[in-house]
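Every protein chain but one is kept in place in this view of the complex.
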Amino acid sequence: MFSIPVFLESFQPLMWAAQYTLLISVLGILLGLVIGTLICAARLSGSRLLRGFGGLWVSFLRGVPLLVQLLVFYYALPVIGLDVAPTAAAVICVGVCASAYISEIWRGAIAALPRGQAEAARAIGMSPRDTWIRIILPQAFSMSLPALVNELILLVKASSLVSVVGILEITRASQAQAATTFRPLEVYIAAACIYLAINLCLAALGRYLEHRTAV
Amino acid sequence: MQASSVEISKVNKFYGPFHALKDVDLSIPPGKVTCLIGPSGSGKSTLLRCINFLEEYDSGEVRIDGKLMGYDAPGRKMSGKKLRQMRRGVGMVFQQFNLWPHMTALQNVAEGLIRVRGLPKSEAEARATDALRKVGLADKTGNHPARLSGGQQQRVAIARAIAMEPQLMLFDEPTSALDPELVGEVLNVMKTLASEGMTMVVVTHEMGFAAHVADQVAFMEKGELVAVDSPQGIFHAPKDERIWNFLRTYRERNAF
Amino acid sequence: MQASSVEISKVNKFYGPFHALKDVDLSIPPGKVTCLIGPSGSGKSTLLRCINFLEEYDSGEVRIDGKLMGYDAPGRKMSGKKLRQMRRGVGMVFQQFNLWPHMTALQNVAEGLIRVRGLPKSEAEARATDALRKVGLADKTGNHPARLSGGQQQRVAIARAIAMEPQLMLFDEPTSALDPELVGEVLNVMKTLASEGMTMVVVTHEMGFAAHVADQVAFMEKGELVAVDSPQGIFHAPKDERIWNFLRTYRERNAF
Amino acid sequence: DQLADIKAAGKIVTATDMHYAPFDMLVNGTYEGMTKDLFDEVSKEIGVTPVYQDIPWTAELPGLEVKKFDIVIAPVTITPERLERYTFTLPIADATVALVKAAGSDLKKPEDIKGKTVGVQQGTAQFKQLEAFGEKLGGVTIKEYGTTDEAYADLAAGRLDAVAGSLPNLTYLVKSRPETFAMFEPAKFGEPKYFAWVLRKHADSEGFDKAINDALLKMTDDGRVKAIQEKWLGTYTELPREVPAK
Partner (left out) sequence: MDLVSQYGPALLRGFGITVICWILGTIFGMALGLVIALIQRYAPRPVRWLIQIYIEVIRGTPFLVQLFVLYYGGPLIGLRLDALPAGLLGLTIYGSPYFAEIFRSGFRAVAHGQIEAARAIGMTEPTIIRRILLPLGLVSALPALVNFSIILTKETVILSIITVPELMYQVSRMSAETFRYVEANLVLALFFWALVETISRLGRRLEARITQHLIERT
């Protein structure tokens, strides 16, 4: 039967692991947004080379599971002499992987923007950088917020995979806890509660921004 | 401010198989107002958009102050940086306004001043407020475009362009959504700009406007530039029957 | 076709704190053309949109053929089904056209005939082609809106509305993007419709148009309906100084 | 040479999957268990300090091969196939397959699983033993799980009649949740199997391997192994003094 005390006791060790989940997620989100934006810009740019690179980036990073990316990055790169600290490896892999998805979300939203929007900026001689930052992205951001929040929430959960490089985050901690108490149901539900708490914050932030940017 | 001149020669433009501009030749003198009239779909907007290279023309040349627009040499497009440099001297008011919906009226106008002209924010906003006041929108500076009426949106678009103080201004039906009173006011603003030495190209369906303000009027039809003449010439002694037909209905209707 | 009449009484509309319509009273007789003129931002579009309930008015009544529009009783909105039923008799041409960008000109016009009138596709397309021909667009039926000029888009919007053969038609500046020649043609189309017994409410800035076509002209300013009169009365013997000022500039400018 | 490097660095970098009670457990964020007690002593014998890392099982062997760690101290059952690829230390615990059932179940001895459904962890030595046992009995349905946790959960959920696993794990399980689970009588069946630690199979590692084995033997002789086993398993099983060949 479901045991409430076990459920409640599970929180303490999990909370301790939650800080790593948070750390990796927040840094990963920031990195993913930045790289994702750049990749999207590359995919929509006039240069064939950049477009090709962007296409490959997305295709590769969406095609190969994050777990494999992590394993390769952390366990195979040392063979060629590139040794990275676990936290750095985790943030880089999570962020880079998210960038592929984020860039696609941007791309969709930008496709739906009326053409005149960028034209008006170009007509006054605004630089491509400013056009992106001031005109295109704010509108794409507002339109794609629900999908973007989706992606960020997925990223928080995907951060559980970084345990393969030895980082004790929530999922890992819950598995350990489940294996010592032999009560996985209680422990997993406790872990789910912590994820839910983090993700509710993200969702609330998304809702807030949706209201702020609604036109 | 040094007004620009524009030389358009043998410009052709195709949309797929559709021939939208046919060997267009037009010389736009500096500091003057040139009005572009003609039936719907005759290529007026397309020509205007070729001048600031929003539309790439397929052959021929557009020269602003002698400099070839858009190409370094025939067939080789110029770098983005050079293009931007040239566009800074050219303002445009779009037929569909193209206001930025996520910015207020004030921000729409100030944006270019800050990002392109590099003015500090406070000064840019002061200038923007000024431009909006000129078009009668002092009380709507804080509204987003979605909360403005059609005519108000059009005036923001006009303010956005004139605030940049370009040497050459392209207007695509700048008064289509304005009531007569405002048309008068906007006209005055434009007249002042012209007298200060701004070159203007105005696509318009308001013949009265063209007759009063233009230094020269160009008539287009089916992608061809049929005639360029003084307003006097076009409106009172049109050399081409097509112009005559075009004007007749207008004359009939607008008398009341 | 049975023309509709519209009774507007004491209609008020607020956008947040902004009072956009102030106690507007207006009676629109069946089978007649009523023109709505007035400065930009005076509430013309808002009033038009209240008639087909795209904008919910805050107080007062709009009755079409005696039936209250939008509400079952004051404060209680009618069901979607009833609202749709009433809107089927009302056509509208929007100031911003609002064409559907993923459909060709033909599909834009045929869509309503198929989905709302329930016509078979072939018949709907025949009728749509017909409507597009009437506005001079026979050769552009396959173009998507992005590949049409401003005036062509506006004509598609007009064709889309008239193809539905509503008893009441609301036009929001239907000729703003049209050249004089076309304005004449569209006018003729509208005259024919009027003579066939369609009630029309037309927001316009073309005074000549209003003078020639309207049976009655209403003048709005700052959300108020200042005067309703015959065109003769409004244009030649305006009772209010505001109307006089409004018209003066127009008269000056349009003579050439 | 690995041993020299370790001594120079003063530490042994280990990897283990810290959810394998009673060997490796994370209790409120701190590592404890039978492996830890044993390896603490081994390190002391070698004269260095151990560094414990929690690494999911999937990443342990790849990591060992690229020298991210010196040794995998997760208990791994010795099998002939695995011996071909890795070096195993001396056994550290009994890994003979055993059976557990739901507390209220009326099954008694291992042979009772005939015609029943039994869960087991995928790809383990215990799975092979169960498979062989099942064939001998005839008509045992075997369901494989990614980890033993899920098998236990399904036993509790009633989809399984029994779960096979290594004796120490099952003993600990029943000790922790006696109201839900119970051992078969006798619990063990099949051939004796042993848990050991894993090193790279390389000439470099031979000295290190020997140092560990020496330490283990010394600890067996002076009773430390017995004490640790009794602490965690409740009983003492004598272990082979040589690495078994299968």
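The letters A, B, C and D name the chains in turn, as written, and every chain counts its residues from 1.
Convention: a contact is a pair of C-beta atoms (placed from the backbone, for glycine too) under 8 Å apart; a residue touches a chain by one contact, two chains touch by 3 or more.
The structure presented is a predicted model; accordingly, all values stated were derived computationally and were not measured.
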In the full complex, the chain left out is in contact with A, C, D
Of D:Lys67, D:Arg82 or D:Arg177, the residue that touches the missing chain is D:Arg82
Residue touching the undisplayed chain, where the options are C:Met92, C:Leu187, C:Met207 or C:Ile234:
C:Met92
If the hidden chain were put back, which of D:Gly123, D:Gly139 or D:Pro240 would touch it?
D:Gly123
Which of A:Ile4, A:Leu49, A:Ile80 or A:Ala111 contacts the chain that the document leaves out
A:Ala111
So which bits of subunit D touch the chain we can't see?
58-59, 61-62, 81-82, 85-86, 121-124, 143-147, 150, 153-154, 156-159
Determine and list the subunit C residues touching the chain excluded from the picture.
52, 54, 80, 84-88, 90-92, 94, 96, 98-103, 111-112, 115-116, 144, 146-147, 160-161, 164
Could you pull out which residues of subunit A are in touch with the chain that's been left out?
1-2, 44, 58-59, 62-68, 71, 101, 104-105, 107-113, 115, 118, 131, 136, 142-151, 153-154, 157, 160, 171, 184-185, 188-189, 191-192, 195-196, 198-200, 203
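The criterion applied here is as follows: only the chains that are shown with their structure count from here on.
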Touching subunit A and also subunit C, the following chains:
B
Return the chain whose centre of C-alpha atoms lies at maximal distance from the corresponding centre of subunit B.
D
Return the chain label for which the distance between chain Cα mean and whole-protein Cα mean is smallest.
A
Distance between the centres, which are taken as Cα means, of subunit B and subunit A, whole angstrom
45
Where the CA atoms of subunit B average out and where those of subunit D average out, how many Å apart are those spots?
81
For subunit C, write out the residues touching at least two other chains, lowest number first.
none
Considering subunit D alone, which of its residues make contact with at least two other chains?
none
So what shape is it, when you link every pair of chains that touch: line, ring, star, complete or other?
line
Chain pairs in touch?
A-B, A-D, B-C
Enumerate the contact residues on subunit A facing subunit B in the complex.
114, 116-117, 119-128, 130, 134-135, 138-139, 142, 213, 215
Quick check: in the complex, which residue numbers of subunit C touch subunit B?
15, 37-41, 45, 95-96, 140, 147-152, 155, 172-173, 176-184, 187, 205-209, 211-212, 231, 235, 245-247, 249-250, 252-256
Applying the document's contact rule, which stretches of subunit B touch subunit A when the two form their complex?
52, 54, 80, 84-88, 90-92, 94, 96-102, 111-112, 115-116, 144-146, 161, 164
